[in-house]
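One chain of protein is taken out of this complex; the other chains stay put.
Going by the order they are written in, the chains are A, B and C; count residues from 1 in each one.
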Amino acid sequence: MKTNIKRIGIMTGGGDCPGLNPVIRAVTKTAISQYGWEVIGIRNGYKGLYENDWVKLDGDSISGLLHKGGTMLYSSNKDNLFHYLVEENGEMVYKDVSDVGVENLKKLDIDVMFIIGGDGTLTSARDFARKGVKVIAIPKTIDNDLASTDTTFGFNTAVGVATEALDRLHTTAMSHHRIMVLEVMGRYAGWIALHAGIAGGADAILLPEIPYDIHKVAEKIEERKKQGKNFSVIVVGEGAKPIDGEVVVREVIADSPDPIRLGGIGLKVAHDLEKICGNEARATILGHLQRGGSPSSSDRILSTRYGVAAVKLAVEGKFGNMVTLRGDTMSYDSLENVIGRKSKNVNPNGELVEMAKAIGIAFGD
Amino acid sequence: MKTNIKRIGIMTGGGDCPGLNPVIRAVTKTAISQYGWEVIGIRNGYKGLYENDWVKLDGDSISGLLHKGGTMLYSSNKDNLFHYLVEENGEMVYKDVSDVGVENLKKLDIDVMFIIGGDGTLTSARDFARKGVKVIAIPKTIDNDLASTDTTFGFNTAVGVATEALDRLHTTAMSHHRIMVLEVMGRYAGWIALHAGIAGGADAILLPEIPYDIHKVAEKIEERKKQGKNFSVIVVGEGAKPIDGEVVVREVIADSPDPIRLGGIGLKVAHDLEKICGNEARATILGHLQRGGSPSSSDRILSTRYGVAAVKLAVEGKFGNMVTLRGDTMSYDSLENVIGRKSKNVNPNGELVEMAKAIGIAFGD
Amino acid sequence: MKTNIKRIGIMTGGGDCPGLNPVIRAVTKTAISQYGWEVIGIRNGYKGLYENDWVKLDGDSISGLLHKGGTMLYSSNKDNLFHYLVEENGEMVYKDVSDVGVENLKKLDIDVMFIIGGDGTLTSARDFARKGVKVIAIPKTIDNDLASTDTTFGFNTAVGVATEALDRLHTTAMSHHRIMVLEVMGRYAGWIALHAGIAGGADAILLPEIPYDIHKVAEKIEERKKQGKNFSVIVVGEGAKPIDGEVVVREVIADSPDPIRLGGIGLKVAHDLEKICGNEARATILGHLQRGGSPSSSDRILSTRYGVAAVKLAVEGKFGNMVTLRGDTMSYDSLENVIGRKSKNVNPNGELVEMAKAIGIAFGD
Partner (left out) sequence: MKTNIKRIGIMTGGGDCPGLNPVIRAVTKTAISQYGWEVIGIRNGYKGLYENDWVKLDGDSISGLLHKGGTMLYSSNKDNLFHYLVEENGEMVYKDVSDVGVENLKKLDIDVMFIIGGDGTLTSARDFARKGVKVIAIPKTIDNDLASTDTTFGFNTAVGVATEALDRLHTTAMSHHRIMVLEVMGRYAGWIALHAGIAGGADAILLPEIPYDIHKVAEKIEERKKQGKNFSVIVVGEGAKPIDGEVVVREVIADSPDPIRLGGIGLKVAHDLEKICGNEARATILGHLQRGGSPSSSDRILSTRYGVAAVKLAVEGKFGNMVTLRGDTMSYDSLENVIGRKSKNVNPNGELVEMAKAIGIAFGD
């Protein structure tokens, strides 16, 4: 098929997420084999765009990418060329250097820029689109909390890792009559906690969307004891909140002037339940183990679909859009619409929570 | 909540499938904890219904079921009480003994019967419903080829197992410049082959829905050689068909009068490609490894949703229906509609096949 | 074979460890099928011995145990009947209540007691042996630091879990140019860190046995940068020590009067390396994920061997001994010898450390 496009760019921004490499592979494979485009990988996200750091992608460079975690193009977490820290007259100041990015794209003869990232990355993508860059956006959020699309890649893998962790913690909980708490990702949306909790047979699931009363969680634990099950497993999304105010957790390295902060709600839940119920309680913070590693088969397929659909959007000239999944159909939405839209949260009265309650899972409400 | 139901029965029929145990668990948990019903497990499918072989289910009996493959209630593959082999006057004859089943349900005071199974099992479920039994049906097919529902449990696990197998075969293919063929399940529908093929990075996928020309597959292999990749991995659904007629594969144990039949299309594909391309080719038949073992996190959630939705249907008095998943919503359809409906097949021109072709996967068409 | 034994007891003590269930299964299977003994499982370790809490074990109760983590007999972590907290005149006091244990064994007609546990559990086992109880001991330590035996079950599984975690962290480290630190178990012996570090391709391994200079670790990281590898993965055993003194890590939950303590050396290493090298650094504490879950194939075999060898010892009347593995041969040693023996530590000049250094792994020395 003929298009006016000769050369495209692709970059990844934000935290890593299983599926990024398969997206890069799918875009590159389709672009080269179907349309004969050249593909330029911009490295390190917007930082690389500013510094003109890139690599040419071909069949060899994407070989074996499908099952690899992370992103071969590297990523940067916070860099925003519209508000970028640069040196000026010996001082570090924030400036809008987005024109440098636009210039670099021109110098590289990049006709269309494929940008894969989360909220921050895509806000900049929109801003570049406003400046005339032909942008195709691909959403990335392991939390699956984007309202504009039904499912994002990485989420299924994260749920799988958390579920396996729960399987492991179950045997320890039972052997020692303990309360085992697993803290999973999800600062604002509790999807990982909810899905992993159901899949991993948790007795309680605490979510950002449902403020919890620790005494109601304790009731569930006591109810289980009456049934002869003197152990419990609790999943806590990192943004979970007790009904009685914020949690502040500080971790201090005593021999250091700089305290290290560490996710803390899981610790607090374990701590509080041990006090109330009397069982030993232990917290495990899953952390980065959810983000890294080989994508699940579902995520490999989903991310490949996003990549191929992105190329199709470009072929159709639908720039300034983000690829979406609606039901089982690949679709798209304008970046102008997508950015700023409220995130997709767990519905406390939705089917999944109701279902979880039907099989006896407590939410502390 | 109050219902007129006091006691329910549950049984599983047909081939085993990851997710059966979580369904049993979800139905039992919900029935007992939400409604105070008693739960009777009928063992060995319809055979157990005929022989009055049952076990009472409670919190203890379903403990630890969530991550277990198979079915704790056992299954029978072919038994049909409407056409059942019984002894009569010293001879084995087929008879309609369904009244015995109805009688046994009455004797057991079972108000509603939950039947989990595939086509054959659910056809009988419909026939029992016609005889006045209050039936709630739950679909089970690892092939994911049921038109009435979007996704069935077990499928995701099977795809995961096949994908992992492809990951393994890839390293051997590359090390030895070989063509490695993996035969997966799917006699009539190629969903497992299609999904696993995309997730596992296959170079060609052969499906029942797309008759293949082996020379077109060979072309793909030769094209890869020109790119310096002297190896290929092929996924074959067991029902794949060459354009030039049926495959008949016979396996004969020489010292036995009874030949054993064994899936054969994978062998034929390997055989033919070795001849045409010159590379060594090897076939692996994944077989039962796809059916057994612990369900994936997705399948644990999906099967739990089916189970809870089934109980809800019973509470609402919607008997004679099968639980379905439509988009992301649990729904239902009448068994009268469901049975006999054409199965859901891979669309040779659908998005998934088109997408696979875009990244260079050959289908032999 | 005929023995004077009619009935045996079995119990597990200390932290859970993959392989405990297979040991219970092997002892029970062998005892029943080979010798016709009855088998009594004492629950909750010594606590259950004191409280006379037991269950009869037979073919059914051990069915499916081989691949299960944890211990079906439960465990207690710290209970010592020779120094046991009991109420006396309304006050809690420590007393020697071991006679109660001896009495309970007599009442249960237990001829031989099989005790599976770590240092603390086996010290009591020795003391019971001194009181005339016929004890057969089986060692359990996930840290693999027992001098009297070459390998203990659970260790291989823990190393596998830690290695998989490292595989995951690698992709994140690379994508974000980060230093990823994984803290694994091993308060006194660094075997898990050493093995997982080699298997997981770590760039540095910090062990209790080799006090580390953080600047030498940083040198390794800088050396990698010069080779174009702007990321590193570090494994830290929880007992690792900096050359310049103890680490004290305090974690304080701000709104609680009771601080929670949490393993901290991993945090400190990440913290210090971030400061020195400039790369973002993140710590993951693997914690309980190493202890729970299904044993690896190696650990299933090893624990089964321990169990069968234990029964053989009893048949031969070799009471007061612990089963050991020497080379590839099951053997035994007297509990009197075993208890108090110095633990088996990583040799800083041994083959494994030398080998790790040969492929460029830093130890901070």
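The definition used in the following text is that a contact is a pair of C-beta atoms (placed from the backbone, for glycine too) under 8 Å apart; a residue touches a chain by one contact, two chains touch by 3 or more.
Source: prediction; values computed, not measured.
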Not-displayed chain touches, in the whole complex, chains B, C
Touching the absent chain in the whole complex: find that residue among C:12, C:30 or C:324.
-> C:30
For subunit C, enumerate the residues touching the unshown chain of the complex.
-> 25-26, 29-30, 33-34, 59-60, 63, 66-67, 150, 156, 159-160, 162-163, 167, 195-196, 198-201, 227-229, 296-298, 300-301, 304-305, 308-309, 311-312, 327-330, 351-352, 355, 358-360
Residues from subunit B at the interface with the omitted partner, ascending = 15-16, 20, 44, 68-71, 74-77, 161, 164-165, 167-172, 174-177, 180, 245, 247-256, 258, 260, 262, 264, 267-268, 270-271, 282, 284-285, 287-289, 291-294
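Everything below uses one rule, namely that only the chains that are shown with their structure count from here on.
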Taking each chain's centre as the mean of its CA atoms, how far is subunit A from subunit B in angstrom?
-> 32
Rounded to the nearest Å, the gap between Cα centres of subunit B and subunit C is 41
